[in-house]
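The complex appears here without one of its protein chains, the remainder shown in place.
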C-alpha cells in the first residue's frame, strides 16, 4: 500500500462498504459463535454485535459495531451507530467475559454513537461512561481492533483495552472530519483538510503511542478480505498470548495486567509544564508527556 | 391491640391511607436525608423512594415503596407499585450502600410491582430478579421493615435482608387476597376468606420463621404515627447494632454475615421427604424443614 | 438424537393439559394453531413441533429430559421430596393435599420440578426441569428446595447448570413459602456465580410470575423456544388492570428478544446442539489462565457455613 495515500483517501477506504465488517471477522475467526442479544433493560441493538465463541483454542467474548454492506443492511443496523442499549448489551457481555475468564475481543467500526432524541432520553452519555469505567478494571485480557471507522466516544466505549490494534487504512478520531471542518472552517466540504489536520490515520495514532500495532494492508482490506481477516486474527492471537502469559498466575497477574492497562491510559496526553510557576512565570518550558 | 382482629381486618389496616408511609419514616428517623433519583437508564420512578442520610449515628442508604396519603398523591406515586426503573434505582442505591459500607434500610409497602405493558416491555421480571441476586450477596448489613402491604415479588425485590421486621398490622403474601380469591374461588369477594387461608399476618409470618420480629401496634399505626415510627426506629436500631457487631472485623465478619443471610433463606420451606424411596415407596414420612 | 425422544421409557409420558395435541386415531395429530394434521410418527420425529406452522407443543418434564440428555445418563436427585401443607390450606372444598394428589395422578410426577445430573453427548451437567402438568409448575417449597439442592450439588461437583422452566405463577397454597422460594433459589444462584459455573436457562411456554422474576432471568444465557409466552404478570391481568389492548405479539419470545430480555430463540430441534456448544465454551474457559484464582468471590465461598 503506497505510503503516499492521503488521510482523506484512508478515510474513504475506512468507510468503504465492501470492507470486511465485524460479522465477517466473527464468521472467519470465531468457531461455535453464539450471538447473545439484549441489554436486559430495554432492547436489543442491531448496531452492536456480541456473543461468545472459540478463538484459536480459547473461549472468548466478542463485541463489535455492526455495519451493513448495503443500504438495506445499513438501515437495519443503524449504520453501525449504537444506541444506549447497544452499549449496555456490550457492558453485560464484558461482565460475562470477566465472570468466566474469557478474554474480550472488540471490533471497532462506527461513525459514532447515535445522536438522537431516544438515545439522549435513555442516557447515551452515561451508557458510554459506564463502559469506560468497566473496561478500565475488567479482570480479563482485552484486545480491541479498529477495523474501519473509530468514531469518537462511540468507538471508545468498547475499545479501552490492554492492546489497541489498527488496520493500516482504519481511522480513529474525536469527531468526523466533516464535523471538524464544519466547526473549525464553517465548511463541511473542507473535510479532506480536516482529516489531515486531525491526524486520524493508523500511522498517526501509532506515532502518538495511542495504538499498539498497525496491521498492514498490502492491498486495501476490501480487495483481499480473507487475507486481511487472517492477518488481523494473527495479530489478535499474538497479543492475546502475551497477555495470557501475564495472567498465568491468576489474581496477581491480573492485578499486574490492570496496573499496566491503567498506566497505558495514564500516559496519554501532551502538555507543557512549568515546574515552578513562582520562579518562571513566563519562561520557556519543555514539552512533556508523562512517560 | 386485640388478638382477635381477623386477617382481613389487618389487611384493611395495612392499607389504611392514613397509615405512616415510607416518607414519614424517613422524615422522622433519617437526618440530613438526601433523596437520590433515577436509574441512569430510563427514568425516575416516583413509586420508589431512595437516598442517603444518617440514622441514629450511622450513615445509611434507605429505599422504600412510596405510597400517597390521598388519591392525588397515589396517582403521582402509582399507588406504590414500582416499574422496572424503580427497582433499578433501588439496585443502584444498594450498590452505593455496599461501596461505602452504609447499612441498607428498606421500607416495604406495596400492593406489588406494577402490572403493565411498559413494565413488561422494560423487564419487570428481570429487574426484580437482579435485585434478589444483588441482595443475596450485598456486603453490608441489611434490615427490611414491612410497614404496610408486602405484596409479592414487588415487595421481595427490596426486602431480602439479614433481618425482616413486620409491624403487627402489616401483611406479606405471594398475591393479594383478592387475586387469590379470584383464582381459587373464582370470586374476588371471597378476599376475606382468602386472607385468612393465605396466612398473611405478621404473627403468621413470624410463626413460620420468615419474619424475625413483629413490632407491636398497641393502637393501629395511623392513630399513633409518631410513636409507631419511633418504635420501628428502635427495632431497626437494635437489629442494626447486632449486625454491626458481627462485621466489626471487616471482611471475615461480612463473610459470616452473608453466610448467615444465605442460611436464613436456605431454610425457608416445608416439605415431606422420603429418606429412601426404594424402601418406603408409600410409607408415612415426617414433615421437614431444613433447620 | 431425535430417536432418544422415544427411547427412555421412564420419561415417556403423554402431554397433559390445555395444549395436548388432539390425536384422532393415534396416528394423526391436529395442530391447534394451523389445524393441519401431522402423522404421529413425524410429529414425534419433529420433537412435537408442527412441521407446517412451527407451533411448539408443550412437553412433559420427562420428554424434556429425554430430549436434552444422553440415554440412560439422567440420575434423578431428591425424588422423594413432596409437598407438605404448611398453611392447612383448603379452598372450594378441596384441601391442598387433595390437589397435590390429583396433580400427581394426572401428571405422573411427584412435584413440579425434576432435578438430576446427566450427560449431553458426554458432557456432564446438572439439569432442573419444570413439569407444567403438575399444578402449572407453580414454585412451592419442594420446587425451591430441589432447585437449591441441585445448585449446591452443581457447585460441589463443578457442574454447569441447565434449567428448563415453565410456570403459571405462584403456589397460592403455600403463600409466604412460595414467595420466599424466589429469594432462596436466586441466593443459591449467587453462589453458583461466585463459583463461576454457568447457568443456562431455557424458558418454554408458558413462563410467568415468580419463576420469571427470580432464578431464570439472572441466568448467564437465556434461551427461549419460538412462540413461548413469557412475562411477569399474565396478559389477562394486564388487560383487566390497564384496560388497554395488548400489542401484537406481546410477551412472546420474539417480543422479549426485541426488547432485550433474552439472549436467543432456539427452535426445539436446535436446542440440544446450542446447549452443547455453550457448555463447550464454558468448559474451555474454565481451564484458561485469566480465571481468577482467588478474591472476594472465592473467599465468600469459604465462609464458615459452606
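Should a chain be cited, it is by its letter among A, B and C, assigned in written order, with residues numbered from 1 in that chain.
Note that a contact is a pair of C-beta atoms (placed from the backbone, for glycine too) under 8 Å apart; a residue touches a chain by one contact, two chains touch by 3 or more.
These numbers come from a predicted model, not from an experiment.
Participant: Who touches the missing chain here, A:14, A:48 or A:113?
Facilitator: Checking each option in A:14, A:48 or A:113, the one touching the absent chain turns out to be A:113.
Participant: Considering the whole complex, which of B:5, B:59 or B:203 touches the chain not shown?
Facilitator: Answer from the full complex: B:59 touches the omitted chain.
Participant: Determine which one of B:36, B:203 or B:256 touches the chain that has been left out.
Facilitator: Considering the complete complex, B:36 is the one touching the chain left out.
Participant: By the contact definition given up top, give the residues of chain A that touch the hidden chain.
Facilitator: Listed in rising order, the touching residues are 113, 115-117, 119-126, 128-130, 132-133, 135-137, 152-153, 156-157, 160, 172-175, 179-180, 183-185, 194, 197-200, 204-205, 208, 210, 251, 255-256, 258-263, 265-266, 268-277, 285, 287-288, 290.
Participant: Quickly run down the residues of chain B that touch the omitted chain.
Facilitator: On the side of chain B, residues 32, 34-44, 52-54, 58-59, 85, 89, 96, 99-103, 139-141, 244-245, 247-251, 253-254 touch the unshown chain.
Criterion: only the chains that are shown with their structure count from here on.
Participant: If you tally contacting C-beta pairs, which pair wins, A-C or B-C?
Facilitator: Pair with the higher count of C-beta contacts: B-C.
Participant: Farthest from chain B by Cα centre, which chain is it? Let me know.
Facilitator: Greatest centre separation from chain B goes to chain A.
Participant: From the mean C-alpha coordinate of chain A to that of chain B, what's the distance rounded to whole Å?
Facilitator: Centre separation, chain A to chain B: 44 Å.
Participant: Just curious, how far off is chain C from chain A if you go by their C-alpha centres, in Å?
Facilitator: About 39 Å, centre to centre.
Participant: Suppose each chain is reduced to the average of its Cα coordinates; what separation in Å results between chain B and chain C?
Facilitator: Chain centroid spacing, chain B to chain C, equals 28 Å.
Participant: By the touch rule stated above, which residues of chain B touch at least two different other chains?
Facilitator: Chain B, residues with two or more chain partners: 122-123, 126, 130.
Participant: Find every residue in chain C that makes contact with two or more other chains and list them.
Facilitator: If we look for residues of chain C contacting two or more partner chains, we find 193, 217, 259-261.
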